[in-house]
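One chain of protein is taken out of this complex; the other chains stay put.
As written, the chain order gives the labels A, B and C, with residue 1 at the start of each chain.
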Amino acid sequence: MRRLRAGIVGGGHGAFIGAVHRIAAELDGQARVVAGAMSSHPDIARESAADWFLERSYTSYEDMAAAEAADEDGIDFVIVATPNDLHCPVARSFLTRGIHVICDKPLALTVSEGEELLRIVQAGSALFALTHAYTGYPAVRQAREMVRGGQLGEIRKVMVEYTQDWLMEPLERRGNKQAAWRTDPARAGVGGCVGDIGTHAANLLEFVTGRHIEAVCADLSSFVAGRRLDDDANILLRLEGGAKGTLVCSQIACGEENRLSLRVYGSEAGLEWHQEEPNTLLYKPARSPWARLRTGHGYLSPAAQAATRVPPGHPEGYLEAFANLYRDFMQDVRRVALGQPPVRDYPGVEDGLRGLRFVAQAVASSQAGSAWLPVQDRQQ
Amino acid sequence: MRRLRAGIVGGGHGAFIGAVHRIAAELDGQARVVAGAMSSHPDIARESAADWFLERSYTSYEDMAAAEAADEDGIDFVIVATPNDLHCPVARSFLTRGIHVICDKPLALTVSEGEELLRIVQAGSALFALTHAYTGYPAVRQAREMVRGGQLGEIRKVMVEYTQDWLMEPLERRGNKQAAWRTDPARAGVGGCVGDIGTHAANLLEFVTGRHIEAVCADLSSFVAGRRLDDDANILLRLEGGAKGTLVCSQIACGEENRLSLRVYGSEAGLEWHQEEPNTLLYKPARSPWARLRTGHGYLSPAAQAATRVPPGHPEGYLEAFANLYRDFMQDVRRVALGQPPVRDYPGVEDGLRGLRFVAQAVASSQAGSAWLPVQDRQQ
Amino acid sequence: MRRLRAGIVGGGHGAFIGAVHRIAAELDGQARVVAGAMSSHPDIARESAADWFLERSYTSYEDMAAAEAADEDGIDFVIVATPNDLHCPVARSFLTRGIHVICDKPLALTVSEGEELLRIVQAGSALFALTHAYTGYPAVRQAREMVRGGQLGEIRKVMVEYTQDWLMEPLERRGNKQAAWRTDPARAGVGGCVGDIGTHAANLLEFVTGRHIEAVCADLSSFVAGRRLDDDANILLRLEGGAKGTLVCSQIACGEENRLSLRVYGSEAGLEWHQEEPNTLLYKPARSPWARLRTGHGYLSPAAQAATRVPPGHPEGYLEAFANLYRDFMQDVRRVALGQPPVRDYPGVEDGLRGLRFVAQAVASSQAGSAWLPVQDRQQ
Partner (left out) sequence: MRRLRAGIVGGGHGAFIGAVHRIAAELDGQARVVAGAMSSHPDIARESAADWFLERSYTSYEDMAAAEAADEDGIDFVIVATPNDLHCPVARSFLTRGIHVICDKPLALTVSEGEELLRIVQAGSALFALTHAYTGYPAVRQAREMVRGGQLGEIRKVMVEYTQDWLMEPLERRGNKQAAWRTDPARAGVGGCVGDIGTHAANLLEFVTGRHIEAVCADLSSFVAGRRLDDDANILLRLEGGAKGTLVCSQIACGEENRLSLRVYGSEAGLEWHQEEPNTLLYKPARSPWARLRTGHGYLSPAAQAATRVPPGHPEGYLEAFANLYRDFMQDVRRVALGQPPVRDYPGVEDGLRGLRFVAQAVASSQAGSAWLPVQDRQQ
């Protein structure tokens, strides 16, 4: 038993998500980020590494993968926190050297890249986790357990939403780097908003309901003049098993911060959750008052209880949810090191590939005048 | 200046909406309901009339229309509070005799009936109001004024929802009269949930934004086995002027009471309103904190201020909103009596016809596999 | 069975509460206000009466009491909607002539006046109701039933609050008539804020818990310079049976509208209610999630169900709550007319007297440096 050693690719100065990954990886004291290729700019890489007190800094992720794999005290896993276009090459580089990977979403730039990663993961022994961090919230895990346990009955209707407003102006033409790559098809893929946050919404929905999205009927828009990718999407959904619903995502919804919300309606009960107040789960059993489930309580499922660190009423948030994914992933890293089979209770490469297909089919549906298109696995 | 005299058709024992109309009509002391054909069953008609202390009771609306029109102290206007299939014949009967009509929604059973009523109203001098009561809320009127005043900029995105759960079981087969006629195409029309409450949502959206729904792409469902009309609908919308959005309505959303909610996002600000907490309007100007507008305050528009009866913090609700529609309608009744032109600041026959077309096209779209269909006025 | 005939004293132009009483009295169609002495100014009295379509208008309440008592078609009951200093003389005038009285709160100007009214009511046959209207809310009645039924166990702790901000400026010196009499000891009594709204809070607390306030330890303030009565009060409470708590009232709490809130904590459960969102009652059973009880549902007590007029999710508010008091009072008026004993399920003269003693002792406690003082009935 020792602390795990982590490396990171990306996350240099100016990147928001890099620090989030570091905090999440280290929160429980089970790992330290010790190595990184935080930027391809040598100065930024060096300064970022110094700020983080890294032991080893690289300017090339290839060099890093090679060196760490060759070092018996090298990293146990790598964090991929780059723009989307690098997810696949970086992940491939480490996976093929047997280094476990935990990667930001979406999985890759294209469905075909995603399929390649699936083959690599299936062929090798290295673990792969995708940081759909919202699945780490204790209330989300409680929701999943309640659906699994049949408390909702037959699932009939779903409503999932992820709205923001930070792209309501053309920031990509005003020097904002985050906006620039997210609105550039070469770096973000075919989906804009639908890829950046629609995939989170789709993943959350599938995680909680345990049903895959079967088909989409989408209407995508670019409200900001000159934008090359969608910044808003309204999508009708059909799920396996007969449920129907809507998925709405937007980055031009003036006044919204990070409004990810999920509602699930069954024949016996409904559920409602809001990411911006994440410690509450509304449970709506038929003919009874709504119950306000709160994280940290003994009346929750073991899975939900295990996902809190503090007593009820001490709010936990985004970083703690993110850390829960890391905790589950790192427990698998330890299991594999001990020769035990991994549990894989976190989003993985299949989820990521399904997310890429969701994006591709939503874009295609919209281009086809909102035709219903299937979101199927290749083998189906 | 005297109190107005009102009559009512429908609203006998067991009908929820009849008492609502009476309270709304009488709330400000400007009218009294004095005559009625409250039921075609003579006993129910008589008992209902006695309970309401009516001066004149009829068992036939035709008799009532004839008698009241012939009486110089007859009613000034009639309230139509019957199931949908009677809206058109009853309204016609009074309108053609010059008696003003205030009618529950939807306007009629079919688009063609609606078109007939439009012709009758346009050809005659009697007023016609349609009780889309949610437009009577002060916060809704404030929202409309803010859109009109340009505070939202260009309207980009809308989300409107009306969810209930009271039909999640097959009540129509368990003796519930309200459920029976609402799920019977012969009495309700081609739309179930989409006609009963979807029309409210569509009307509210158009009322606040001042934009008509231009096209729909709908997915309707009947989740309760054996039900002949839809009990759930997910609809993509396009509005005049380029806004897009979703309209979701359901009567099987377990745990929801009467959740009518509207969000409007513009290039300068957003708005959000929830009918179940109607005295608050959330205003979300770009780059600023949300402001929580509350009814009764001097900072509201005159139109919103005029729609409250009590000081801030004294909640007003559904009945008061309903009464606001009556107030506006009755002011027109007085204007016409004085030879003045009516103001018509309440939903009317054109709105009702548009609502019928919305229902018809949503049903048709769903039947066509969620094709985009226009919701246009005939003359367009 | 005929409609009841009501009269009103006070409520002329400029008075907010007069119209509230009229609406509440007439809402269910069981009574009409037909006579009034709405102002001692003849012009205002005449104009107000015309606006309300009154059949008989007086400029003196004494004349009115005499005339109506002598008229076999005279009023069944009178509404007292004057400033506090007239409550006692007006009520006396009608009560001693056998006309039932429903009177705004507080009961009278002084404890001694209150005691006189108690004697008059006890000696005569006329009914007396005091419009502590907040007891009319269905959720409040549900709360009372739950305490009565033992669902809270032993009551330990209470927190009641009534905060407003409308007197945070010296409106009484700027021509505001409502502010003028409420800050004038000769017209309002010894209490300012504590008399005007503190009595509502105290009454609500006693109504729900069924426990009387036994002692107070008060700190009253006048924050607005030159004001002669308190505009803010912080009060420690002890209740019969051992519960303790706080009562906070203020009319200078910047930003508050009409924030009347009650929390009750027992050994088995807690309750929480907010007047500004009155259709929800939070129930907090030990070791379980909070349940969100909503008005109109079949799971509520019969007393709470009887106090709603519309289905769940159709908000009811202040006027409907007020009307519930009138309904209960008028049912007693009918009972008495039929020779039946009244039920008196509404605040009455004893509650009013206890309220006056609460005010007097809160003022005395504050003057004595926040000494604990009893709030006892004389006979105790």
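In this section, a contact is a pair of C-beta atoms (placed from the backbone, for glycine too) under 8 Å apart; a residue touches a chain by one contact, two chains touch by 3 or more.
What you see is a predicted model, and the numbers here were worked out from it, not measured in a lab.
J.: Which shown chains does the hidden chain touch?
T.: Per the touch rule above, the missing chain touches A, B, C.
J.: Which listed residue, A:E161, A:D219 or A:E316, touches the chain dropped from view?
T.: Among A:E161, A:D219 or A:E316, only A:E316 touches the chain that is not shown.
J.: So which of A:P278, A:P342 or A:G355 would be touching the chain we can't see?
T.: Final answer for the missing-chain contact: A:P278.
J.: One chain is left out of this view; which of C:P106, C:G266 or C:G296 touches it in the full complex?
T.: Residue touching the absent chain, from the options given: C:G266.
J.: Which residue, C:R156, C:H212 or C:R292, contacts the hidden chain when the whole complex is considered?
T.: Looking across C:R156, C:H212 or C:R292, the contact with the absent chain belongs to C:R156.
J.: Could you please point out the subunit A residues that touch the chain left off the display?
T.: These residues of subunit A touch the chain that is not shown: 1-3, 16, 19-20, 22-23, 26-29, 50, 52-53, 164, 166, 256-259, 275-279, 294, 296, 309-320.
J.: What residues on subunit B make contact with the chain left out of this view?
T.: 283, 287-294, 297-299
J.: On subunit C, where is the contact patch with the chain that was removed from view?
T.: Residues 152, 156-157, 159, 161, 165, 168, 217, 219, 221, 223, 232, 234, 236-238, 244-246, 248, 250, 252-256, 263, 265-270, 282, 284-286, 290, 369-370, 372 of subunit C touch the chain that is not shown.
One rule holds for everything that comes next: only the chains that are shown with their structure count from here on.
J.: Fit subunit A onto subunit B over the CA trace and report the rotation angle, somewhere between 0 and 180 degrees, nearest 5.
T.: 180
J.: Compute the distance, rounded to whole Å, between the mean C-alpha positions of subunit B and subunit C.
T.: Spacing between the chain centres: roughly 35 Å.
J.: Whole-Å distance, subunit A centre to subunit C centre, using C-alpha means?
T.: So the centroids are 55 Å from each other.
J.: Spell out, as numbers or ranges, the residues of subunit A touching 2 or more other chains.
T.: Touching at least two other chains: 290.
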